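Mind looking over this structure? Questions follow.
One protein chain is absent from this view; the other protein chains keep their places.
Showing subunit A:
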């Protein structure tokens, strides 16, 4: 019985996944697990395969494709098959219109990554962070913070202020909600002035931090490899709260197995084992620095621990495909009113929402 799994993992991840799969095959000799790498465009590969009737059991990606893939007829609900393992998870399982279409094995979000030479320990409050940003803000030598100003990275402050880009339940955008506006205004007033040059460019921001030109950077687990290679002594901590009610809640993604309409029972069993077995979780933590999403996992690595703390405040990315155009709308607000002053924030939001509505998407 062969289980076909499509993915776009990097070579390091792929090696570990194959290693784990061979563990499973040892105890289940009737099963043959085959990984097929479809990078760089897994989405197109999956949609094209489905249209032609090509069969595979599972594929691996972050959870924000669920809605799109359901609408395209790619996935089948597995609510009953996985009901027995759901209590093992420490995070909400991604759903679309009330159904489960796969299981997650790691979570990703942004946190504060600081250089110990410049910042001795994690700031407990936003005021402390503000103090750090102010004291290092001495352009063009040093800057207050390295921060990629885009919709994903700054979402923490909009959600923290009580606003939202998009409500996954009602499938409506929430940009013109007064609390969302307050969140954008907060970011612009208290963080934007201390961000280094080319705020929308990922590489510039990362290199500022790596070059010691910024005390902290806001980034995700995927950036840790570069930080380690640069030989920086660093720590990872959640974004600090502004006050008791204003706690930053960054968008987070769950990397998961998706069950296609062709997923066999064996494939679903393998997915359940992979996502909930503590031994697998430990291998993923130790070898790849993955942040676990099941309960009862011992984490020794302080970096993974830092992101694990950050995950507790996470705001899950929507699964609805109707989020897609909202990303562009937020990008416009950021470009027009935060990194530049072409418009005020309420104006920019108003224009972006009007454009969404004109296309029938609000």
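Please note the rule applied: a contact is a pair of C-beta atoms (placed from the backbone, for glycine too) under 8 Å apart; a residue touches a chain by one contact, two chains touch by 3 or more; residues count from 1.
Heads up, the rule we're going with is that contacts and distances are computed from a predicted model.
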Task = Between "Tubulin-like protein CetZ", "5-methyltetrahydropteroyltriglutamate--homocysteine methyltransferase", "ABC-type sugar transport systems, permease component" or "Methionine synthase", choose the name on the UniProt record of the chain that's been left out.
result = "ABC-type sugar transport systems, permease component"
Remark   = Of A:11, A:40 or A:53, the residue touching the omitted chain is A:53
Identified contact with the non-displayed chain, of A:198, A:264, A:305 or A:350 = A:198
Residue, one of A:15, A:34 or A:357, that touches the chain absent here = A:357
Inquiry  = Using the document's contact rule, name the residues of subunit A that touch the chain not shown here.
reply    = 47, 50-53, 68, 71-73, 197-198, 200, 204, 261-262, 320-325, 328, 331-332, 335-336, 339-340, 342, 355, 357-361
